[in-house]
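Comments concern the structure below.
Excluded from the complex is one protein chain; the other protein chains are retained at their positions.
Labels run A, B and C following the written order; every chain starts at residue 1.
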Amino acid sequence: MAEQLKDPGIGEKFNARSGRVMNRDGTFNVRRSGFDIRRLHLFQYLIRISWMHFFLLLLAGFAIINLLFAFIYLSMGNTGLRTSGDMEAISPFWQCFFFSLHTLTTVGYGNFYPYGYASNAVAGIEAMLGLLGFAVATGMVYGRFSRPTAKMAYSKNALIVPYKGINALMFRMANMRAGLLMEIHADISLTYVEKVGDQFMRRYYGLHLERNDIIYLTLTWTLVHLIDEDSPFYGKSVGELEDMQLEILVKIKGYDEGFGEHIHSRYSYLFEDIVWGAKFVPAFHVDEKGMAVLDYEKISRYDEVELNPFTNTLKKQEALM
Amino acid sequence: MAEQLKDPGIGEKFNARSGRVMNRDGTFNVRRSGFDIRRLHLFQYLIRISWMHFFLLLLAGFAIINLLFAFIYLSMGNTGLRTSGDMEAISPFWQCFFFSLHTLTTVGYGNFYPYGYASNAVAGIEAMLGLLGFAVATGMVYGRFSRPTAKMAYSKNALIVPYKGINALMFRMANMRAGLLMEIHADISLTYVEKVGDQFMRRYYGLHLERNDIIYLTLTWTLVHLIDEDSPFYGKSVGELEDMQLEILVKIKGYDEGFGEHIHSRYSYLFEDIVWGAKFVPAFHVDEKGMAVLDYEKISRYDEVELNPFTNTLKKQEALM
Amino acid sequence: MAEQLKDPGIGEKFNARSGRVMNRDGTFNVRRSGFDIRRLHLFQYLIRISWMHFFLLLLAGFAIINLLFAFIYLSMGNTGLRTSGDMEAISPFWQCFFFSLHTLTTVGYGNFYPYGYASNAVAGIEAMLGLLGFAVATGMVYGRFSRPTAKMAYSKNALIVPYKGINALMFRMANMRAGLLMEIHADISLTYVEKVGDQFMRRYYGLHLERNDIIYLTLTWTLVHLIDEDSPFYGKSVGELEDMQLEILVKIKGYDEGFGEHIHSRYSYLFEDIVWGAKFVPAFHVDEKGMAVLDYEKISRYDEVELNPFTNTLKKQEALM
Partner (left out) sequence: MAEQLKDPGIGEKFNARSGRVMNRDGTFNVRRSGFDIRRLHLFQYLIRISWMHFFLLLLAGFAIINLLFAFIYLSMGNTGLRTSGDMEAISPFWQCFFFSLHTLTTVGYGNFYPYGYASNAVAGIEAMLGLLGFAVATGMVYGRFSRPTAKMAYSKNALIVPYKGINALMFRMANMRAGLLMEIHADISLTYVEKVGDQFMRRYYGLHLERNDIIYLTLTWTLVHLIDEDSPFYGKSVGELEDMQLEILVKIKGYDEGFGEHIHSRYSYLFEDIVWGAKFVPAFHVDEKGMAVLDYEKISRYDEVELNPFTNTLKKQEALM
């Protein structure tokens, strides 16, 4: 019998039928009620948002700080800024704004310069703030740029394949990044929903793999779960599986030499992603120089095959599995 | 029988009754005698202090270095600085101070500039020092900003819950950060104090959990310690427990995808944090779109329930446990 | 019998005889078909290329951005830039180009300065872009500079050495970096090709070592694989081994105290790198002060010796092994 797991941290009891647990991009279908500023960590926020979003925020912040300092310099009137050369074409406010720009970026051309005590002091503070603020901004730019992220190609479908006299669930994956992936470890679990009274209980099972670890991922890796007596799929009919909001949760971890860091990838297959009776077509060939050539277009490609009969199961008749 | 641990690094023999071992924020009640500059690591100090404290130090350091260089330029008199444009409104000292500001921040407007050999050389040194100094300052700002820190919501109380025919100690937690927590591992230990002659001995026990690891923490995680014959709680009365300065030390470790790093969290429950006969109310529900909604307000909420009778214990009569 | 491994992520079935799996520098003989911009991760690309390549890209990018901004300033004509001092020797286009240089690097001498509204605004944007762009450029320079990389000296040959009454495969290595290597772990596998019908099957075996881990690597480490009944070499003749495109894949992992990070090293031995009947000469001696002196020149040096007879093998007659 397959051994059921306690809730692996996703939640067990639900008041209503829940949707998909994990989305294809690896995010979970969870939100937090209410907004609470104490829960916001600015770094985590800035590293997560899109580049477009990030640059708009940056530009807005830059503009607001410049405006603020422009008004401070403007308020100083005569004792604020002076110009060297003829800058009279620019109105006093914009002179202050552009001077603030020169100071915050530390470009300091000198066509505007601070004249009195106050403006000199404020300009010093602004230059210092500029250095510290740009430290965060440029740190974030590089942090986002160099952030280790996985980019895996998963086969579109999980296949039920005749294998070792019985059948097996298989899906495969390849690394899309150029850096070598090493020490790859896979954790695969199955979850489905069962109605108990007026509550829905989410069940979890670990799916045993023939091999949970590989040393290098240079071509493709086919993950194989044998549907034997220890499998939670064992003895279940296709109809039953369809009804129970089955979801296969995939978690891959590896060391990416390109980043010099570990990366994590997640994926999920639903019932409708399973193909019954198929096997994968090789996704690589050897070229005339003896080099293996991986073709990402072929990752999801399969041929249809006959499944092995399901003996030793209580639901032999109708069961595909 | 529960297996006692040797001192896990906190100290065993005490000359007097000690206070709480770990505070709620995860710091330990330990201090070091005497101050020794060789024990100070500036980076560790600057990463630990509050932002307010950090910025005040930064500002003070910035001011002191500027003052120092201002006096150097001032001491050069005529061969020190020149001004372009009319800066006569500013006194010689402040001219030197503001020029130092322009140099240290590399803003260099040019309204002040170094005139003689010495001032040019000093200004070059100052600009170089400014670049190196701001490297540390801006590095620290970004290091503090991007530093991986855990923010967990722990239930206010640890509950004694009827469970599996006997009773169990349970508490729960949720991640307050937006980044996904993965590969979470919990280490829970119990410590209490025993009087041996005129000394106090601190005893340590590991608390076995039903599950020490979860794969993802998206909603809440309830940690369950079954009070069976292997539990150090077994056969102890409530009065005994109260008397022995019981403390439950919680240590959680996980990989935070938002930071791309492992985070650590600690918490501690005292005797008075334990509620006898209660069970947690779910802290999430499923909304109309099928999405799980976590409500942090409910993390600590529980309902009172009847405990299971404590059979198989020597102190059956008075013992709650 | 030696236990065969499933494909460790390198590929099993081939349509043609493939070449060497791993090159001496640790790269794999794999390429990806087609170019797809979505597979390009700019950071991974910029960290991998040579310094020459990197600097040429940097210079080109720098020149292009400057040209772009130069044309923008030029298009503003009269309301674009002004000069302080006599810069008439420089043509208007180059004035704009040099001004752009001063702005992008934030050096801002002020001999050129923005005059009208538009040029001031564009210069502000350029200075900001310069700071962000140089954040990535300088981040990459330092990232490349500080990147943890292994530099191991492997013995040129793997030797078959008489050992413990039978024979063993041995090779050795030393760390060429000055930083101390600690907690070193070795994973050694054997792969060879077998013809099955019209397909070539690549077989994989883990090679058991006498010792897979060492604590410190200060001198040399000799890795020892005993050719006993559990070895995939057992009972194979030299001729057979030669025919089957034998390849020994070496993977070393360790903590490099100089980088404060884990490093990975890979190497591969082919059939022709194996020497039958030899043993390594010590690669270090103790000097007059009692200090061990490692001589990298001697890492590959060996003396010829007689092998032990191969009893207990079915191919006793012709087999060297």
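Note that in this section a residue touches a chain if its C-beta (ideal position, glycine included) is under 8 Å from a C-beta of that chain, and two chains touch if they have at least 3 such contacts.
Nothing here was measured: the structure is a model prediction, and the numbers come from that model.
Colleague: Identify the visible chains that the left-out chain touches across the whole complex.
Modeller: Over the full assembly, the chain not pictured touches A, B, C.
Colleague: Out of C:37, C:52, C:178 or C:196, which residue would touch the omitted chain in the full complex?
Modeller: Counting the whole complex, the residue in contact with the absent chain is C:178.
Colleague: Among C:45, C:117, C:271 or C:284, which one touches the chain that has been omitted from the display?
Modeller: Reading the full complex, the residue touching the unseen chain is C:284.
Colleague: Among C:90, C:275 or C:307, which one is in touch with the chain left out?
Modeller: In the full complex, the listed residue that touches the missing chain is C:90.
Colleague: Counting contacts across the full complex, list the positions on subunit C that touch the omitted chain.
Modeller: Residues 58, 62, 66, 84-87, 89-90, 94, 98, 101-102, 105-111, 134, 137-139, 141-142, 145-146, 149, 151, 176-180, 182, 184, 210-211, 214-221, 255, 257-260, 282, 284-286, 289-297 of subunit C touch the chain that is not shown.
Colleague: So which bits of subunit B touch the chain we can't see?
Modeller: 6-11, 13-20, 27-34, 36, 38-45, 47-48, 79, 82, 84, 102-103, 106-110, 112-117, 120-121, 123-124, 127-128, 130-132, 134-136, 139, 143, 147-148, 187, 189, 251, 261, 264
Colleague: Even though one chain is hidden, which residues of subunit A still touch it in the full complex?
Modeller: Within subunit A, the residues that touch the unshown chain are 106, 108-110.
As a working rule, only the chains that are shown with their structure count from here on.
Colleague: Quick check: how many Å separate the C-alpha centres of subunit A and subunit C?
Modeller: Chain centres of subunit A and subunit C, defined by C-alpha means, are spaced 27 Å apart.
Colleague: Roughly how many whole angstrom separate the Cα centroids of subunit B and subunit C?
Modeller: Roughly 38 Å, centre to centre.
Colleague: Spell out, as numbers or ranges, the residues of subunit C touching 2 or more other chains.
Modeller: 106, 108-110
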